[in-house]
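Other chains of the complex are left out, but the ones given are in their true place.
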Amino acid sequence: MSPTKRAYLRVCTLLLCALPVLAAEDPELIALKAAVKAAQSAGDNAWMLVSCAFVLMMTGPGLALFYSGLVRRKNVLGTMMQSFVMMAVITLLWGVCGYSLVFGEGNAFIGDFRYAFLNGVGAAPNADYAPTIPHLTFMAYQMMFAIITPALIAGAFAERVRFHAMVVFSVLWLFLVYVPIAHMVWGKGGYLNPFLGGRIPVFDFAGGTVVHITSGFSALLTAIMIGKRSGYPQERMVPHSLVLSFIGACMLWIGWFGFNAGSALGASALASSAFVATHFAAAAGAVSWMVAERIKSGKASALGAISGAVAGLATVTQGAGFVTPVSGAIIGFIAGFVCFYMVVLVKNKLGYDDSLDAFGVHGIGGFIGCLLTGVFATRAVNDALKLANGQAAPLGLVDGNPGQILNQFIGALIGIAFALVGTWIALKVTGLITPVRMDKQQEAEGMDVALHGEEGYAFED
Amino acid sequence: MFKIEAIIQPFKLEEVREALKAAGIDGVTVTEVRGHGRQKGHKEIYRGREYNVDLLPKTKLEMVVAEARKEEVIETIMMAARTGKIGDGKIFVYHVGDAIRIRNNDRGEAAL
């Protein structure tokens, strides 16, 4: 998804586009070139349509299950609904103007309305972003990212927020935080976009900053502003079904291939590289979290293993298409340890109630992933950024470009700043429109009964 | 010996058990039940079909205790389980004929 791949893909198309110049006269060759273009598009589009499906699968059932297994039984449906409603509502808003505001060429901070109501988004590729696939596919793929990002935040205020408030908040948040940051990092002319004319070069292949830092730090602030679940931390609040969470985590892992490898925007070797780096990071994250648990308490747990995998995945997202698979494994290892430390030690000490650890996993993972991309990004994997002489530019520390770490740091800070300010505004405004928290009585009853009038599991036979 | 049967709000389980432990009462059997008393239920709607659900999740504790400790146990549960709102629950007391520890044939109060 990072603009890098665009450049990469352009190489492919250049091969074709350059040709007509030479032999414009031969109709047969022209037909053949068109056919080759169509064939290239078919292969890339095949992968991208699947990637769309995979990323959607991350939200539902992936994240929905992962989160809902971690809550108490009486909140299982309400938690699922927080993911599902994003699939419905954000989709429509994305079509109305979300996509346009991110990818329409506006200024350095936000797009414009040229693509509102999908106007001009059709079969022809958008050459700036993804020259080998239909513009519609690119739009749809980006949509799936916009859906999952606010859904991630909900983990921080699980089990205590009204359904309507959650929807209102998420919509506001989308426009206040996601839209500008995504435009800045990925949009044409975006302030942080090194591939399409930005000022500060931030490498974000698949959304480490755009998705994980924004959602993770927003999560932290919502957890603090909304306050703890009543009864926390004295009452026993254990995951009501780690079986659900386990299924969800596996779906997340699978879906993440679409998230990260799909961000190559075609079925290229870069996609393969990102795929492998992603997989290694997940594996390494699972291992290091398990090892940390084993050291601390003597037992590696299933919840630990899946949390570690998700931490590895979130952390490698930013660098997936810039780092080697081996670097992916290293990033995953670090992610597992650091996130474990945050979730298990720091959180419990500081005492905020980030109920499902949206901050501990996505915020922290996204943040360190952003920095580590500055360390491990290499032109051996991604040569999309060119020097004046046409050669591939050095990317990260390992390429001899230590300054990139600072760039990444600035990118992260900007992401965090937008996240905190935007979340604060969004939550305050939401509070003016509708009460945010469930009342005590509702919280005791549970979201399923109190908010949705149903139960996840029936009592009688 | 008496059996003290307390039907309480599920989220009070921890608190009640802590209180009982503090009072030295360890043996207990817990069951997930649904109950109806004065507390109003709620409406559930599945594709337009409405159901009035007035059986709400409750937790039942059963403790068999020596007569001497009966009142103390009742008192302890009441203190810990009370929120003052409808739905707090009930305690029922039954006479127990005998008690046997399966492990070693202990009988009567010795088995508790």
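Note that the chains are named A and B in the order they appear, and that numbering of residues resets to 1 at the start of each chain.
Throughout what follows, a contact is a pair of C-beta atoms (placed from the backbone, for glycine too) under 8 Å apart; a residue touches a chain by one contact, two chains touch by 3 or more.
Please read all numbers here as calculations on a predicted model, not as lab measurements.
Overall stoichiometry of the protein chains across this structure file: A x3, B x3.
One rule holds for everything that comes next: only the chains that are shown with their structure count from here on.
Spacing of subunit A relative to subunit B, judged by their CA centroids, is 47 angstrom. Interface residues of subunit B, counted against subunit A in their complex, comprise 9, 11, 13-14, 34, 42-46, 53, 55, 57. For subunit A in complex with subunit B, the residues that touch the partner chain are 74, 231, 234-236, 444-445, 449-450, 453-455, 459.
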